[in-house]
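The complex is shown incomplete by one protein chain, all other protein chains being positioned as in the whole.
All chains are identified by letter, namely A, B and C, in their written order; residue positions are counted from 1 within each chain.
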């Protein structure tokens, strides 16, 4: 509040310089494009070291209390730091379930004991966190979670299966949504929220091989897994409310997250930059009218997305459907990303048939992998089809 | 059956020569592109004369009995005559509800009296027929027809409304689907089928102005309209069965229709032919790579449609989804037509903003009008959306 | 530097007030019944409505105060034109504004002082640019000879039936020039009206042959080419504004129908086959609107730079595509009703065909964008 523009400007310059100086060199193996793609120990250790370094330099958890490893300053500093991370294209902050979900929840509502026990490990990347919301048969219908947690003395006994657990095989803790009461009238009222240990008997995190051939998620099986009763957050039956609160933190530092960027944005510039090396019919590809026209279409689309973010902040220009831009944003961005990446492959000629691991694959197979990974965003968090329903019903008021 | 290839070849040559010699000159006003577009007396009289001429020459009703004005020969001759009409781009046979729907029904199942009374007038174009199936609130759900026909002595009293009555304001007769019994268990069982006079008290056919600004259909209001009881075809309650039978005749001469082509097929050649006159950026339009690519895409699509008709006849090549090609044909053809016509307008530059009636409109506004009229086919007879459901459910077996 | 380039979007309180006023005005004055009443009138608009618009200051809103305008620039005109597009309200506002911009940017001070105050206070004017259907054809066949005599004709002159002043693109002394022709100089029968697909619009062929020009009514020199370039972009921008408004209104019309019409026992808006494309209309319109107000943010009275050119072209390309899609689907989704002249869907599909061509179609603009962005 009392921060001046000048201070912020100076801070930005300082972060920027640090990022520039400390951005790690290419490690010689493919890095994950998002926190959902950490598939090897090699990647994990590299990212752990990088997050630790950023935290040690004071650029993570800036708005969290100093006593738990945070910086104790205004969130706006973190926002700036995050922007600079993205701008300098530094590696991602992989431990995002801790930094952006579990951490802020503990800061906001945790006990003193929980804060002491968990927060610093999240920031330093010592403790990796995962998320246990989705289940195999429920798609994105979280309220329908079936995994059971039964109180037995000072423990809960957990039985059931979670899926799409990011880094489930590496994580030390999970934020777990489980059913403590199967007989409530509203299905939501039977859910409870736990900060569960992962490295205990009865929990098996089986890596899921993705479309890309890589890993990043697990299917997580609980078989009579016993966790201390004090792992519960809040009271029994408050799980749904807490889970919904958790999802709010995703909105970034201003909403309480510890910061860090969790995915590499792939923009049209990345594509255009590389096209100079491509040819078609023996001529530079960028001289082909059809390719040019397709690129211009994509540029217009990406520019409109970017300008949409600006316009969303201008009240008088959003009076028709006030939440149209923010609510359709995930749909528009993820579908654009998918098409753009698919198009990128189409430009590579015979080399488009090569894949990650081939020395001659353009950009190491970056676009092939990026295209395949784009489905995690058009499917996860509500498929594009479901998102379209939501926009149609909530924004346009069309009947269900 | 006993017809030889040689006879057929000779006949084709003879029809072809006749069409070439007798094809009417451009009348100086726009002719309808289909029988659903007859919107002025001028068009009507022109088409009436043309149909009469074709019949008098022996090229309509060729397979109908001689005693009722037909030719009494094998249907294959009519099929050939129809092909030549299309090939020579002669004007359409506008009285198609008579020629292709009511007529064959009467030939097949009518009484002697009905045959004598109706058939010749259909062929000679003296008597125009219209169709009263659709109703304002039922879309294409014919079985739900609500118009009432109540027996009163030797008359039926009709009350209700029909819509999309082709040439309702010009027609002398209507094939009318009406409800004689509102209390049947299955809604279909309460329907009866009438050959109703149109020029009587109590029937008002109000022309519907179309999207194009032209006419062609009416909304037809029945208010205590009294028709002779012997106008009924078959028995009370057989209306649905007879209506379904009627729809079968649409398949052409081999199915019993009197022949004649009822719409002008608009093909990609028509478009390409005209593009020589267009320019873009001061250069011939046909040299523009993007226009060329779009045209090639359309040509591929039209060629695939055409080849689909061929493949549909090759059993071993249709084993996966045997009825896929015929059942999706309406959907594919009408959607293609709409897109192709819309594209045609886009090529005209500023002249694309001109319309029928402007001296300088390219081809007299042909493409603008054709685009607008194309919706009659993507909407009428089951919208493309409904057609897609039908293909998905009946061909692919997807759940309703 | 990102290929996205300039992505500023600002909207002042003043613009917000103008938008508010304009939307309310257009809604009041131009319900669809009023639009339909004008479809076959000669002028195509209600002169009373136009007079009120003039008295609200909109005719001069983009002109400098020195010439009787409000000095708010084109960026203040955009919300007005968008609102007109939304209400399908046709008036000579855009034609007059573009003619005024041509004089402002191309003419000398004497010409500006003599003509612009009239235009700012409601005298109607228009541009006469095209001689054939090709917006990309740069040849000029209309000539002003050494004696100041005009020969040749122009096509597709918007609002020709009402314009008092014509700014005519001509060739003079081997270079592009602009002839300022007053209505009374036209020969009898010089104007022959077009029949447009968008019946809310009016345009005509005009034969200018034989008109004698005073020196003061000819704009020559280097300013002509830059003024022409700018005005073609501003024309694209204002057409985009109108199209974006029309696309939004078309969407509303579709949504309204989908929320009330039942078929097979269900509200048709519940079918994804209609719901999902309707969401596409929304996102296409949203994109058009974002690009539109970005362009409105960066165009100024100065010669338009590369960023402004990119912005105007993108706005036009996107708005065109959005409205073409919306108009086409509006007809289809209204079913049998959509196929009638009575259904409002026809107003939008017709507007879409006109809009796509006015000041160049999206192919035209994307081709130029490719050169600006990729070379």
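By our rule, a contact is a pair of C-beta atoms (placed from the backbone, for glycine too) under 8 Å apart; a residue touches a chain by one contact, two chains touch by 3 or more.
Not measured: the values here are computed from a predicted model.
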item: Contact set of the excluded chain (shown chains only); value: A, B, C
item: Interface residues of chain A (partner: the chain not displayed); value: 134, 139, 141, 163-164, 208-213, 278-282, 288, 290-291, 338, 342, 345-346, 348-358, 360-361, 365, 368, 372, 375-376, 378-380, 383-385, 388-389
item: Contact set of chain B toward the excluded chain (per top definition); value: 267-269, 272, 286, 289, 292-293, 295-297, 299-308, 310-311, 314-317, 320-321, 324-325, 328, 331-332, 385, 388-389, 391-393, 395-400
item: Footprint left on chain C by the chain that the document does not show; value: 271-273, 276
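In the analysis below, only the chains that are shown with their structure count from here on.
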item: Chain nearest the overall Cα centroid; value: C
item: Identity of the chain that, by mean CA position, is farthest from chain B; value: A
item: Centroid distance [mean C-alpha coordinates] between chain B and chain A, Å; value: 57
item: Chain B and chain C: spacing of chain centres that average the CA atoms, whole Å; value: 40
item: Chain A-chain C separation of Cα centroids, rounded to whole Å; value: 44
item: Junction residues of chain B, two or more chains touched; value: 290
item: Set of chain C residues in contact with two or more other chains; value: 363, 367
